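Of the protein chains in this complex, one is absent; all others appear in place.
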Amino acid sequence: MTEPVLSVRDLQVEFALRRGALRAIDGVSFDIAKGEVLGVVGESGAGKSVTGLAVIGLIDPPGRIAGGEIYLSGLRIDHLPPEDLRRIRGKRIGMIFQDPLTSLNPLYRIGDQIVETIRTHTNLSEQAARKRAIDLLAEVGIPAPDKRIDGYPHEFSGGMRQRVVIALAICAEPELIIADEPTTALDVSVQAQIISLIKRLGRDHGTAVMLVTHDMGVIAETSDRVAVMYSGRIAEIGPVQDVIQNPMHPYAKGLMGAIPTLAGEDKRLVQIPGSMPRLSAIPQGCSFNPRCAFAFDWCRIERPEPIRHGTQAVACHLYDASVKETAA
Amino acid sequence: MLAFTLHRAIQAIGVMIAVGIIAFSMFRFAGDPVNQIVSLDTPPAERAEVRKSLGLDDPVIVQFARYVGNAAQFKFGVSYQFRQPVTALLMERMPATLELATCATVLAMVFGILMGVYSALRRDTLLAKAFQAISLIGISLPTFLIGILLIYLFSVTLGWLPSFGRGDVVRIGWWTTGLLTVSGLKALIMPSVTLGLFQMTLIMRLVRAEMLEVLRTDYIRFARARGLTTRAIHFGHALKNTLVPVITVAGLQFGSVIAFAIITETVFQWPGMGLLFVQAVQNVDIPIMAAYLLMVSLIFVTINFVVDILYTVVDPRLRSTISGAA
Partner (left out) sequence: MSDTVVPHKAGSSAPRAGVASAPWLARLGASDVFYSFRRSRLTMAAAAVTLLFFLIAIFAPLLAVQNPFDPAQLQLMNSRIAPLWTADGQSPFLLGTDEQGRDVFSAILYGLRISLTVGLLGVLFSGTLGIVLGLIAGYFGGAVDSLIMRIADVQLTFPAILIALLINGVVKSVFGNRLDAMSMLAVLVVAIGLSFWVQYARTVRGSVMVEKNKDYVAAAQLIGLPAPVIMLRHVLPNTMGPVLVIATINLALAVITEATLSFLGSGMPDTMPSLGTLIRIGNNYLFAGEWWIVAFPGITLAALILSINLLGDWLRDALNPKLR
């Protein structure tokens, strides 16, 4: 087995606020292999985006990585000095943000922004970088790239701008791409194109992709594996087909039940009662227990840790034989 | 772009007409111009004669048209106190004011931007806090107090700099400049600092606020995610985006600087238009007041116009929306 491109171990992220620290991420672990797409799904506030930002080292104060380890191809990166981390960002890890309309500096030509990024991470000359920028724009599917390269961001449509953003993310051939809700701000018709573009780029270059989204449909289409996050923890992680067809965690069950399918028209869509707890008021034990139909006493006392079940791993007392015995 | 320019030009002319009406009303209705020219014991017949010769018996609209016509040729009548054409008085004093205002603006821009950028990027350092304190004092101390304080320090106590006047000036055509002599430059220092301090404070605060705002934007976050160097992000991306609104404000402020020069010129007895205006207000010299108002408005409106156009040159988004709208 080769070393995973990204390996996150027991990550903890805290936000120091006036009324005490809020733990946004609490003990998250996962791996992404070369060429693999990991989908990270969950409600807003579950900690998906924060996880992505923590990996690339962009958690701003008052937030901080409070514990755990992050490895990029074996190199530990969570404690690197800012300058070293900066060299990794954009070169070895590419990032795509949610809103292409605001991701690009409106006062700079897109070509200048790409050339600037390339020249930051390589020794290419101005002309060579420009040539590469045109190639990149062509690769992400921008028509007439040799002309469009001198355009300003506002001259591009939302979908085209997201392509530019993707070109920027891949311009130094990174090992890992973190895509944070890359399609949420786009029209539905454009979403599919962007998703297939990310997927194709991942396949062509063998890039590992961490795809953060709240849209299970996007995950089902693109990901190899999926991590379901709930209030700062991974509730369940496993191959995408297994998790979709056989979700184990009650929350994942609810989430999968909330996807409409063509086949099961007679089934009612499942709705999960209640809403995710605020970070300042996470209940004791399993944070999902107030909304869980299967919760028993132990769920309100002890927090479940992820346990492996076949291809999946799930953090739920229902699947922990020892706990069941104790409770009974 | 042409339509936009035209639109702005029409707006500017509208403002000038409005100011013209105000100036004319002051000139015509605030006190009887005849009284200012004739003495108290002038017989009524002679008064009527003067009134007629001034055209004050014509319909108001005719008088207004005449006033505007004259103003367009920079004829603003005769000063009550000096018995000289107002235009000559103003032109004689304009170089002094413009030199002072320009120096003050340059000082304010250079230091304001430097201090603003520093205090945005190094928010919690001692120096940044010191800048913040200076800015609060700059806003709180009235201009004339700063002037008095400087005079007390550098003229009365230390005797380094002159406390009043322009020093020796060199005449170049109709323009007089104090920039070419040592005494002229020395005389310029304190007034420029006094006048520029408030603007510097303003620019510093604006730069700081804008820069902090820009640093929070998505494209800065994305620039960081692209691994650009801090220097490139701060001084390439953030600064450029910060300076766009700052240019506007600083440009617009130039008009204010000229108007604020009234105070500085009084403190330092600087022989500019502002001092002339203050004397005019004290002595109810309406023609000078009206002319000053028109002159300053013209400068304001011109600057506004130029800044608007400049803004579209700097910001590509505006350029295309404007050409799109045109």
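The chains carry the letters A and B, assigned in the order they are written, with residues numbered from 1 in each.
Just so we're on the same page, contacts are C-beta pairs under 8 Å (C-beta built on N, C-alpha and C of every residue); 3 or more make two chains touch, one makes a residue touch a chain.
Because the structure is predicted, anything quoted here is derived from the model rather than measured.
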If the hidden chain were put back, which of B:Leu114, B:Leu161, B:Val249 or B:Val278 would touch it? B:Val278
Among A:Leu279, A:Cys292 or A:Cys316, the residue in touch with the chain that has been omitted: A:Leu279
With the full complex in mind, choose from B:Ile189, B:Ala209, B:Ala232 or B:Ile309 the residue touching the hidden chain. B:Ala209
Using the definition of touch stated at the top, determine which of B:Thr97, B:Ser119 or B:Thr143 touches the missing chain. B:Thr143
Quickly run down the residues of subunit B that touch the omitted chain. 15, 18-19, 26, 30-31, 136-137, 139-145, 148-149, 151-152, 156, 163, 209, 252, 255-256, 259-260, 262-263, 266-267, 277-278, 280-284, 286, 289, 293, 296-297, 300, 304
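Note that only the chains that are shown with their structure count from here on.
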Subunit A-subunit B separation of Cα centroids, rounded to whole Å: 54
Quick check on the complex: what are the subunit A residues that touch subunit B? 56, 58, 86-91, 94-95, 97, 99, 102-108, 116-117, 120-121, 152, 154-155, 165, 168-169, 172
Taking the touch rule as given, give the residues of subunit B at its contact with subunit A in the complex, in rising order. 217-219, 221-230, 232, 236-237, 240-241, 244, 314-317, 320
